[in-house]
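Read the structure below first, then the notes.
Every protein chain except one is present and positioned as in the full complex.
As written, the chains take the letters A, B and C, and residue 1 is the first residue of each chain.
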Amino acid sequence: MGWNAMNVMWAISSEIDKEHGTGYQARLKNWIVSAEEKGLTVAGALTDAKGNRSLRPSEQPDPDTNLRVVEVRDDGIVIRGAKLMICGTAASQEIFLLPGGIYGEADKDYALACVVPRDIEGLTIVEATRPSDRRELEDTADVETPDTGVTQGWLLFEDVFVPNERVFMCQEAKYSAKFIQYFTANYRACIGACVGGQGDVMIGASVLMARANGLSAKTFADKLTSMSINNTITYGLGAGAIALGFKHPSGSYFADPHTAHANKVMVATLPYEVKRLTQEIGGGIVETGCMPSYKDFTNPQYGHLIQKCLKAGAGSAESRFKAARLSEWLTIGAGVPGCMHGGGSPDGAKLVVRATTPLEEYANYAKKIINIEEEIAEPQKKLKN
Amino acid sequence: MGWNAMNVMWAISSEIDKEHGTGYQARLKNWIVSAEEKGLTVAGALTDAKGNRSLRPSEQPDPDTNLRVVEVRDDGIVIRGAKLMICGTAASQEIFLLPGGIYGEADKDYALACVVPRDIEGLTIVEATRPSDRRELEDTADVETPDTGVTQGWLLFEDVFVPNERVFMCQEAKYSAKFIQYFTANYRACIGACVGGQGDVMIGASVLMARANGLSAKTFADKLTSMSINNTITYGLGAGAIALGFKHPSGSYFADPHTAHANKVMVATLPYEVKRLTQEIGGGIVETGCMPSYKDFTNPQYGHLIQKCLKAGAGSAESRFKAARLSEWLTIGAGVPGCMHGGGSPDGAKLVVRATTPLEEYANYAKKIINIEEEIAEPQKKLKN
Amino acid sequence: MGWNAMNVMWAISSEIDKEHGTGYQARLKNWIVSAEEKGLTVAGALTDAKGNRSLRPSEQPDPDTNLRVVEVRDDGIVIRGAKLMICGTAASQEIFLLPGGIYGEADKDYALACVVPRDIEGLTIVEATRPSDRRELEDTADVETPDTGVTQGWLLFEDVFVPNERVFMCQEAKYSAKFIQYFTANYRACIGACVGGQGDVMIGASVLMARANGLSAKTFADKLTSMSINNTITYGLGAGAIALGFKHPSGSYFADPHTAHANKVMVATLPYEVKRLTQEIGGGIVETGCMPSYKDFTNPQYGHLIQKCLKAGAGSAESRFKAARLSEWLTIGAGVPGCMHGGGSPDGAKLVVRATTPLEEYANYAKKIINIEEEIAEPQKKLKN
Partner (left out) sequence: MGWNAMNVMWAISSEIDKEHGTGYQARLKNWIVSAEEKGLTVAGALTDAKGNRSLRPSEQPDPDTNLRVVEVRDDGIVIRGAKLMICGTAASQEIFLLPGGIYGEADKDYALACVVPRDIEGLTIVEATRPSDRRELEDTADVETPDTGVTQGWLLFEDVFVPNERVFMCQEAKYSAKFIQYFTANYRACIGACVGGQGDVMIGASVLMARANGLSAKTFADKLTSMSINNTITYGLGAGAIALGFKHPSGSYFADPHTAHANKVMVATLPYEVKRLTQEIGGGIVETGCMPSYKDFTNPQYGHLIQKCLKAGAGSAESRFKAARLSEWLTIGAGVPGCMHGGGSPDGAKLVVRATTPLEEYANYAKKIINIEEEIAEPQKKLKN
């Protein structure tokens, strides 16, 4: 997210500079160079709280539902509102704030891009909860949950001041459309690799479960191959979107929007099938959360009976327990990938695919092949009587 | 489960009686009448621990991996082993134990059916854990989790004595095949209605989320209709399996196996798409577990900021919180239906569909239509040189 | 079609009689009894030419686009217009004409039901053409095409007189809605069996091709099982729709509309997958129309070379030729089932599913489970400024 943010803002700032001479690109360059020198980890934050989906930001009953500029000072800006479900803030030192939508002039206060330290005055970050995350807090966490982390933060801004040298867009609403176009194209090309990699771990967990259940992984060759194909589609289609992409005059590279957004639709579909197959291969103890806790597993009175039940094929009872927990975590627990709405909804992606599909050109192909020469036009709207 | 168990055992006991004069059916009748008089709730328990999937019960390193008869006395039997992932034991008074597989003579000790009180000496029951179930134990449970329960128990038998009047099958291995055939046919016809109903709640939760997000449910008419069609398929195909079923000479009714097992494959597939659509309609806070806890929601310092973020369309911030939690629970939490392996695996169901598809008859249809008169036979096995 | 027509008109005529005393049901009974005595084969004709899909019948530039009553005389009616794509007219002696849509008062002349001999004065019937149907006219037809027939007629009525005793609905527009509801419910329950049976022939053809190619049908067990499941879904869901149906006061039986229309959506989807698998199992000569003609096969100069190429596994070169032609015919030729629009479009079926899905009831389930007590209502339409 952070690097995509910089890549896109590099291009957008150059466009704004060209017309308005704002000097945004120079500021951005300074900050990037400085961030690299310090070795900063940077999260990117785009999604606003949004509020009522039928209303624009400025029409919301509460104008702070989306992050906005509440004051422009000589030395910087004051911002208020919320960015939600921001991945990786817990592990980052700075947060790159980006416009979360396409704004018109009425919503220009929401067109803002800047970067803030994570511990800045006036910013409250609340971690989200996830299914099975309480397990991480128990002393059996090592066995019950994987050795990896998921973090999604809600960023609540109460009049936070951002000095000018950290501001790269401020009220230039008309550039928000291009920002979203560039940003989503790259994001949706890349997220295919992200969910593809998660899917590869599901393949691995399924191999472990098959063997722990006493079966060869070969028994499930068809299913494992289907999983691999699904993972390859989102990864390879993302690579295709990038290969079909273009270079912006500023030097930034962007993926082909049509292909990237088609990929987002796959990203919001195929991983569910991969998860389904993980549950199918793993068996009942994977699917339905049908396994006792590790506290029961080690209970002095009846734990040995549970262990007898869990020892089956390759590996120990404990390894089978762990592999089952991993599969559960990957498919109905905290490890479920944010493939549906992360980086925007598939319905939004379909709108882009629709807009970038040249229907008239294709209709002309068809007319040419079958020798239709007259115009076949859209019907005119019927007038209401 | 309980009623299906009785219905099937009614038929099987009559078959055993006919050949062996065991008097099982009379015993069963006595117990059923008595259970009805007392108004008992009865769970059915079929699935064994199974152990190594490549070995038969008697071949397992530990012979107690599956529930078995360890002693036949004049007045009853002693049983040992485990039945796992048994739904509803927490809410039942008695448990109907059933053969969990098709057994040959070598495994005849595993061919057993009887009924035991839940609190019988020598039986330990351990509840399974589920994603997000720790939330049920917190004082915010009313808001964080739905007002319903899921219970899956592991039943661990250590030399439990069952008196003869409660025993309905004991070592008659050859009847286990028919038992499994009858039992699964009915189970897999009916489970379609079960997951269909869960899917209807997902439709309802999606309607709530759409409106709470500020949108009309009509926006998602296509998706809601797809969900409804999926739910209708598993429900209606189950009804079809029953309509195409048959009456056993004993008076029991059984669903058509071919149709019922085809339904099981759908039951293990379609609900995943319904869940996917629930996440798609609900938006990001539903999918990724991207919502803070209710403790944060009511935090005196920053809770009001979270509430501002959550208030969007119809209803209060709290209702939106609840609807999102419900959708999460239904799709990646404890409420995920046991549609994959509950009542047996889809791969097992496919084996039945395969066995009940008359390939030669269909090949003859094809030959007749295209006028092929010679035999088109399966190739003979190549002899290895 | 014919019997469904009679079953539905039996109910509709009783409803019209009850309110208007028209005596339609008695007429219908007389005709049915007489038709049975004569052993008549009867086709049913519902679909009109329709014209511009955005205009109602009476709004069409040409009012004869749909079949209509142009004159009501004392002794009968005169009808004009067209019924298209009517299956089985070539093989029938009489044709049962039915209302093709739901009509309001403005379109009442289109609300008509009657029965006419196929060779009646003023009726022109034109057979439709199909891919590969020219093969049926060649002297190699026995080998190139299956021994079965497809017939779809266009019925063009130019002022045809129908005497009163053959008229069962005439301008009673308000009953057309119920007619369509009843008719489509039964039709769409039954069409599942129709395409299921066609799919079974595809299974048979695939078995033949596998063996003729030199492989065991077992090689394709997974694919054949998938085909069988798909065929079973449309068949069994149709049976479910009928089992869940109801008895009309007139004595007619009707399938459950919700289930039947869900089945229509499957009917318009699953057979395509069955056809795809038929092509996948059969190999290249099945899929792409990549086989020479039988004239080439028997050519004195090079026919023997083609025969050498075609002889592979079980059976003769000629049997493999026939099996490949059958698979081609079933999947990209004249034998393609009219599963998409036959009996109405899947989009029309989805509208019924949508209308019969009780969204508010399901929303209330969800509210109850998660303890939401306030109303979560549809948003009100925004007023345009």
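Here is the rule we use: a residue touches a chain if its C-beta (ideal position, glycine included) is under 8 Å from a C-beta of that chain, and two chains touch if they have at least 3 such contacts.
Being a predicted model, the structure only gives us computed values, none of them experimental.
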{"item": "Displayed partners of the chain not shown (whole complex)", "value": "A, B, C"}
{"item": "Among A:150, A:212 or A:285, residue touching the chain not depicted", "value": "A:212"}
{"item": "Touch criterion as defined above, residue of A:12, A:262, A:277 or A:309 at the omitted chain", "value": "A:262"}
{"item": "Options A:236, A:303 or A:348, residue touching the unrepresented chain", "value": "A:236"}
{"item": "Chain C, residues in touch with the chain not shown (by the definition above)", "value": "47, 49-55, 61-62, 64-65, 82, 84-85, 124, 126-135, 152, 154, 156, 158, 213-215, 268-269, 272-273, 275-276, 279-280, 283-285, 287-293, 296, 301-302, 305-306, 308-313, 328-329, 332-334, 336, 338, 340-342, 345-347"}
{"item": "Chain A residues that touch the omitted chain in the full complex", "value": "142-143, 146-148, 200-201, 203-205, 207-208, 211-212, 214-218, 221-222, 224-225, 228-229, 232-233, 235-244, 256, 258-259, 262-263, 265-266, 313-316, 319, 322-323, 325-326, 350, 353-354, 357, 359-372, 374-379"}
{"item": "Positions on chain B where the hidden chain makes contact", "value": "54, 222, 379, 382"}
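As a working rule, only the chains that are shown with their structure count from here on.
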{"item": "Inter-centroid spacing, chain B versus chain A (mean Cα positions, whole Å)", "value": "34"}
{"item": "Averaged-CA centre spacing for the pair chain C and chain A, given as whole angstrom", "value": "45"}
{"item": "Contacts with 2+ other chains: residues of chain A", "value": "54"}
